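With one protein chain held back, the other chains of the complex are shown just where they sit.
Right after this comes subunit A.
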Amino acid sequence: MPLVKGGHIVADEFVRTAEDAELPAQGAVLVSASRFLADPEAVLGRAGGKVGVIWPNDRDVDDLVPHLARLALVALVFPSFRDGRAYTQARLLRERYAYRGELRATGQVLRDQFVFMLRAGFDAFEVKKQADAEAFTETVKRYSVFYQPTGDGRLSALHQRLQLRHSESAGL
């Protein structure tokens, strides 16, 4: 599956490691939540390379919070595009717990969800279809107006109107 980051299709530096396989000594690794939580220090304490965790959408992100500062990647899961739990997890990680590493959407990720995902705080996308990955830049420009504020910092329509009004009354 193509990975889109920073608006471009890029190679994935993270290597997914199977549940019982030995962790490679070097390089960026992506491990399951259960493996990570079984012994966080063992995973984080490797000499060489970044660590990412795949966090299932039915597990409270609170359990991940103590480790966030040391994680380079959190991958959240959309088992089907209809299941929106990971949107809530993403916002909590970004807005409540100030997680600043890579937040990756995985699973059934289609172009029609990109805007929602970006607004929820995702910045990397494992896209199901090549054509959707290629259409990323175009697709995310679809909307220029957003009704509700989220942690992505974009001005909501409510605030946009107030600004317009203020600049009008200031004669700008």
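As a working rule, a residue touches a chain if its C-beta (ideal position, glycine included) is under 8 Å from a C-beta of that chain, and two chains touch if they have at least 3 such contacts; residues count from 1.
Criterion: contacts and distances are computed from a predicted model.
**Student:** Can you tell which of "Rieske 2Fe-2S domain-containing protein", "Cytochrome c oxidase accessory protein CcoG", "Ribose ABC transporter substrate-binding protein RbsB" or "Nitrite/sulfite reductase" UniProt lists for the chain that's not drawn?
**Tutor:** Missing chain, per its UniProt entry: "Nitrite/sulfite reductase".
**Student:** Touching the hidden chain in the complete assembly: which of A:D39, A:D63 or A:D112 does that?
**Tutor:** Answering carefully, the residue with contact to the hidden chain is A:D112.
**Student:** Could you please point out the subunit A residues that touch the chain left off the display?
**Tutor:** That gives, for subunit A, the contact residues 81-85, 87-88, 91, 95-96, 110, 112, 115-120, 131, 142-151, 156-162, 165.
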